[in-house]
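Of the protein chains in this complex, one is absent; all others appear in place.
All chains are identified by letter, namely A, B and C, in their written order; residue positions are counted from 1 within each chain.
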Amino acid sequence: MIGLEVVFDVSVAVLLVVLALESLYTPNLFTSIAFFIAFGLVMALAWVRLQAPDLALAEAAVGAGLTGVLLLDAAREIAAVRGVERTPRSMVRLTSLLVAAGVGVALVAALLEVPPRAAGLAEAVREALPLTAVEHGVTSVLLDFRALDTFFETAVLLLAVITVLVLQAHQHVRIIPWELSASPVLSGLVGLLAPVVLVFSGYLLWAGTHAPGGAFQAGVLLGAGGILLELAGVHTVSRLPRRALRWLLSLGVAGFALLSGTLLLAGRGLLELPGAGARTIVIALEIAIAVSVALTVVSLVVGSNLRLEPPEQEP
Amino acid sequence: MDTFLTFALTGVVLFSLGLQEVLARPGVLRMLIAVNVMGSGTLLFFVSLAHRHADGPDPVPHALALTGIVVTLAATAAGLALARGLHRLRAEGSGGRVEGGRVEGGRSQGAGYERGRSESGRDEQGRADR
Amino acid sequence: MVLDGLSLLAVTAGVLFFVSGTLGILRFPDVFSRLHALTKADGLGLGLIVLGLALQATSLAVIGKLALVWIVAALSGSTACYLMAHFELERAQEPHDRA
Partner (left out) sequence: MSAAVAWLIWLPLAAAVASFVAGAGRARRALGLAASVVMLLPALLVFEAVRRDGPQRYLVGWPAPLGIELRADLLSAALVLLTACVGLLVAAYASASLTDPPSQHAVDPPAAFWSLWLLLSAGLNALYLSTDLFNLYVALEMVTLSAIGLVSIPGTRATIGAALVYLLATLVGSLAFLFGVALLYGAHGTLELYELGRLLEGGPLAWSAMGLMTLGIMVKAAFFPLHFWLPDAHGHALPAVSALLSGLVVKGGFYLLVRVWFDAFPNVLLPSFGLALGLLALVGIVWASLHAVSEGRLKRLLAYSTVAQLGLMLLTVPLAIAGPGGGVGASITPGVEPGLALALSHGLAKAALFLSAGAFIHAAGSDALSELGGVARRLPLALLAFALAAWTLLGLPPSGGYEAKALFEQAAAVGPIPWQLVVQGGTLLTALYLGVALRAAFEPAAARKRLRAVPLALQIPPLLLAALAVGLGLLPLASGAP
């Protein structure tokens, strides 16, 4: 029955390429975004085929969901007015085709040289796993072996939010006015879903230590719940006082800074987790990251300076 | 044609497709879509490398791809905010009053934020604040 | 063996409903009928597939999770359908201001 798996893989691969082609080459922008969202979902399927459930969770929530929402909202504001699509001149399209084809051929040649049977760092991780605080390979790599990557990643998220908030302060980015009147059906659904989202993201966070899941997936899910609430007119994030919002947004980086600061003072490496209590540290760190990711997600999509009350003076 | 080769090739194809569309310089939104397709292709290639061993995949590329997804999201979100900002400025520049956004005085025309700039509003505020 | 046959049957039926939903989108003239076709067919299709998988499930927890997947999908699907229909109804009445 091996043939069936290959058939499934090849069909997912072909579907991915077809959706990418559709998304890149349809004239209408909204159709292009719709195909991009479908592409994101099939991408999640590809991650499942590659036995990477963590990535499938993240891809479905981030790749298809969040990026799709951001694109649709930007397209609604930009394309609606301009409408006409600037079709690139044929000369430019030809040269770009040649360059891309050249790169593609070079990469295929390189791919043929990649050894088909190699374990990479799989054994090294498996041997060192018992020494870490978590049992799940991906989470141990993210928060123990390569914790510096994740530290920088939370800083990158903070940077994105700062840039977006600076633009919102200029009133350049009109916050989505959500003409949607909070219809009873929507608030009914949100009323039902909010607790489920909360419990499920808590579960995802906890499961991260021994099964697929973890801080980022839980954070994005929590963020999606936050967006749903904002949509239904329950303004949670946009009503936060500015100082509290800034605290929560930078919680991920602050958590890492606090942890690594104490480790350095204790004479250990920058992110060399201590043997005892490492598990609680990792869980605390994951909660901090999840909260900051959730707030970042909501701020990126809904925007946080929907000042309903007059701007209060900072102390 | 095992799983590794199938998805590695798809990664290469997606990367080249995205690169081709970016170099063709369509509108900003399409370029961001193309960049996301490129990113997905790159990460797909990276993770397919983890699947070349009989007993279980190598978790390192999975963790790196997760970081890659989050970094691509951050960059795309910043890009989209900039694109919307540029669009509104163009709309404002061409005289179209912007409904909804609070446009006070010369503020959104680009306050240089430098103390004592020529805009009158800026000077008092700066001096009052010292 | 009987279980495998049953779940195979359920899953194929589910897939058939999905296909009919997609056909509905392609063939039907306006937004409302498309929404109708899509939500009904996909909701039921997913239910059948979940049923088929539940038969193969080893533990009760898996069945519980599958049921949760189905309920949430059906709920959000129908809400989205309602919102789109509601928005379309409003938009259809007032003249088109934007392209």
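Definition applied: a residue touches a chain if its C-beta (ideal position, glycine included) is under 8 Å from a C-beta of that chain, and two chains touch if they have at least 3 such contacts.
Every value quoted in this text rests on a predicted model; they were computed, and no experiment measured them.
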Partners of the unshown chain among those that are drawn: A, B
Residue, one of A:48, A:72, A:155 or A:234, that touches the chain absent here: A:155
Selected residue (touches chain absent from view) among A:76, A:93 or A:246: A:246
Residues belonging to subunit A that touch the chain removed from view: 103, 106-107, 109-110, 112-115, 118-121, 124-125, 128, 141, 144-149, 151-153, 155-156, 158-160, 162-163, 165-170, 172, 242-243, 245-247, 249-250, 253-254, 256-257, 260-261, 264, 269-273, 299, 304-305, 307, 311, 313-315
Residues in subunit B touching the chain absent from view: 15, 19, 22, 28, 31-32, 35, 38-39, 42, 45-46, 49, 60-61, 64, 67-68, 71, 74-75, 78-79, 82-83, 85-86, 89-90, 93, 108-116, 118, 122, 125-126, 129
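In this section, only the chains that are shown with their structure count from here on.
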Contact graph of the chains (line, ring, star, complete, other): line
Chain whose Cα centroid lies at the greatest distance from that of subunit B: C
Averaged-CA centre spacing for the pair subunit C and subunit A, given as whole angstrom: 26
Intercentroid distance (Cα basis), subunit C paired with subunit B, Å: 33
Separation of mean Cα positions, subunit B and subunit A [Å, integer]: 13
Junction residues of subunit B - those touching two or more other chains: none
Residues of subunit A defined as touching subunit B within the complex: 5-6, 9-10, 13, 16-17, 20-21, 23-25, 29, 32-33, 36, 39-40, 43, 46-47, 49-52, 54-55, 58-59, 62-63, 66-67, 70-71, 73-75, 77-79, 81-82, 85-88, 92-93, 95-97, 99-101, 103-104, 107-108, 111, 114-122, 125, 137-138, 140-142, 145-146, 149-150, 153, 156-157, 159-160, 163-164, 167-168, 170-174, 177, 214, 216, 293, 300
Residues of subunit A touching subunit C in the complex: 80-81, 83, 180, 183, 185-186, 188-189, 192-193, 196
Residues of subunit B that touch subunit A when the two form their complex: 1-10, 12-30, 32-34, 36-37, 40, 43-44, 47-53, 56-67, 69-71, 73-78, 80-89, 91, 98, 100-103, 107-108
